[in-house]
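Every protein chain of the complex appears in place save one, which is left out.
Chains: A and B, in written order; residue numbering restarts at 1 for each.
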Amino acid sequence: MSKKFLFGVAVFLLIMLVLVPQILLATDRKDLMSVATSIALNSIIAAGVWLTFYIGRINIGQGAFALLGGYVSAILIVHYDVSFWLSLPLAGLACAVASVLIGLPILRLRGVYFAMVTLTLTEVGRLLAQALSLTGGPKGITNIPPPGALEFFGLTIIPDFAELENLRLGYYYLAVVLMIICFAGMWRLVNSRLGFLCRSLQQNEELASSIGVNVTHLRVLAYAISSFCGGIGGAVFASIVQSIYPNTFPIQESVNYMLYCFLGGLNYVFGPMLGTGVLYLGWDFLFILGQYQLLVYSTILIILILFLPNGLLSVRLPGMKRV
Amino acid sequence: MKTKNFLSLVAGLALTMSPTAFAANDTLKIGFVGVTSGAKAAWGISNVRCMQTRAKWINSEGGVKIGGKTYDIEIITWDTQDNTTRAREGMEKMVQEGIHYVVGPNTDPTAAAVRPVAEKDGVMYFPYAFPKELYSQPASNAVLGMIANYQSGPAIYKHLKENNGVKSVAFLAANESDALSQRAGGVSAAKHLGLKIIAEDAYQSDTRDFAAVVTPIVEEEPDLLVLSGVAGGTAPLIIRAARELGYEGFISAETAQDAEQLKEGAGSLANGFISVGGASTPEIRSAKMEEFIRRYTEDHGKYDDESNTKVYALEYILETLKANPTAIDDVDVFQNAMDDFEAPNPFIKGDAKLRYVGSTSFGQKRQVGVPMVVTEYRDGKFETLFVTNVD
Partner (left out) sequence: MEQIIFNGLFLGAQYALIALGLTLIFALMNVLNFAHGQMYVLGGYMTYLVYGHLGLPFYLGLLASAVTLLIVGALIEKFLFRPVIRKSVREESTMLLAAGLAFFFDAVLLLLFGQKQHGVPKIMDGIFKIKTETIRLIVPNDRIAIIVLAVVLIVAFILFMQYSKPGRAMRALAQDRMAAQLMGVSVERYGMLGFALGAMLAGVVGGLLVAITGVSSGIGGPISIKAFLMVMIGGAGVVPGAIAGGFILGMLESVGLTTLRDYGDITYLVIFAALMIFLSIRPNGLMGKPWG
């Protein structure tokens, strides 16, 4: 790790943890605080999608895992009185387990077949949530309480969100810290032996298999990590809007997560973060255009992809390391 | 039509670029958070257009007087894309803009998603979504902007049972939250009336050809086919498919429909289709309502029946504010005033009143009082079947 890189990380942390919240607080932009929170959470979910891209799979099914994560957390909190802080990792784990079961058969598919089967998965998730009674059926689960206090031997590590003076700030820090952990993990993974193996899958699975890579294990592992991210993001989202419905993460969202990855750049770990930020904020800024919002948004999107088909990060900025 | 719309597109773009016109009055911002794009665009767009038409009208007459001050109305709109996260952000945006009164959202999930923000930051919102918990204690900031299906459904079934001898009912809904919840509400209301439920079916929301969906229902020959929560565009498709397959019973819906779409989509096959119309009929509407329709048509082309209901939310907000000027930035005052609020209803002939209702359904007055007009479609027009009120 070069000094330059460490410096970059430090600057990034400073911006995300101090500068952004302070500026938003000082200018009293409550709305942007929530937008920033959504961006952080969406980048976590998109990071998962990005990892499946990294092993050469187009994943349009992340919405299903965000939904599952949201439901697992909501059901644990509402029906079983579990603390949010415990439900969060459990939601991620539930998604990881589910993704192993689903992934084993479907990861054999490639290209558009995998893309389409995951697309179907999003819809299956919605219909399943609608058909079951545990999930509240079409009425969903509402009135999910905000996260309570997290105490460790009588020491309050995280205060009760319900008593927070600024709930938005609480969620912002929660989302951003999770995002930082997530991307640190991703970066570590990509730069490890595992990441190297993943790249070998992306290029040629047969070849990788012939030199002794256990392709099946690796694929399922990557997919499980990916779904874990989806579940975490979904659980926090459900907590923020205090409700979850079968169509909280529709196909459109699954497609969006994929677009975030594309726009950021599929070969860059931090691509999904940048892509999410740009697309999400872009939409919000175009809000002033009223009914022409979508027209201008899509035009800009088309122009961007026309000039930067390999993602925003393919523009080589000084100090930006290609990973 | 195409060229006209294109011209308005260009004109609109030009308008967006030009700086806002200078206004002598203070501005009162009213928000709209609802769906104006995608498959459900029709629901939110009629909301927005009503609000914009009415605001423009008020402003052209010098604004609205609230507590000795005159305000120009500005409508701030936000497209939720029928997405919960976007809906919540829309509400945050409204809070940021200092708005306390918001119309929308249009669907159950988005209405639930804006609730925490609205309650925490003191926003009254007027959803077009039916879950009772939004309007019942401890919730206090939501006001139902229309008549719920669990209010209109029983009235329609009762009418058909008593006047037309309807005994058996089949329910058909889109396979998604809002419609399925409404179907459940309809089923329990019909059971309560002693009607026989012979089918509860669902279709994917993207269905275009309904022959396969309605075939099994038609074969059971129900006296009444209820289209729960059906969208204005879907109703003609279902009606046409069912009628062409030889269905002869009644068809009804508890959502507002559009005569133009029924005419284009199903023609004379839609005759006899019963729905809850907008809250206005030619017989009861006032000159002011006629004027509203004229202005709406001038600005947006065709008028639709649904807008007869959607004109009300803004009117209720403004009239309640007029009566309680301090409520302009204090929703507690607004809430306290709701129980006894009363003002003349400008859109209806005679001495009709604007009054909040909903005590029976929600245990508190959290619904705008509009006439419940049940209509029957005939040859391109809605004919009034009966008019009643919700308490």
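Some notes on this structure:
As a convention for this text, a contact is a pair of C-beta atoms (placed from the backbone, for glycine too) under 8 Å apart; a residue touches a chain by one contact, two chains touch by 3 or more.
Note that this is a predicted model, so its numbers are computed, not measured.
Screening B:Ser205, B:Ser286 or B:Thr384 against the full complex identifies B:Ser205 as the residue touching the chain left out. For the chain missing from the display, the contacting residue among B:Pro236, B:Gly249, B:Gly278 or B:Gly358 is B:Pro236, taking the whole complex into account. Within the entire complex, the positions of chain B that touch the omitted partner chain are 1-2, 5-6, 9, 36-42, 45, 175, 180, 199, 201-206, 208-209, 211-213, 215-216, 232-234, 236-237, 244-246, 258, 260-261, 264-267, 301-302, 304. The chain not displayed touches chain A at residues 53, 58, 105-106, 108-117, 119-121, 123-124, 127-128, 130-131, 251-252, 255, 258-259, 262-263, 266-267, 291-292, 294-295, 297-299, 301-302, 305-306, 309-311.
The rule is short, and it goes like this: only the chains that are shown with their structure count from here on.
Between the Cα centres of chain A and chain B there is a gap of 35 Å. Put simply, chain A touches chain B in their complex at residues 29-35, 38, 127, 130, 137-140, 142-143, 167-168, 237, 240-243, 245-248, 250, 252-253, 284, 287-294.
Across the complex, chain B meets chain A through its residues 9, 12-13, 16, 36-38, 77-79, 81-85, 88-89, 92-93, 95-96, 108-109, 112-113, 115-116, 120-121, 131, 133, 175-178, 180-181, 184.
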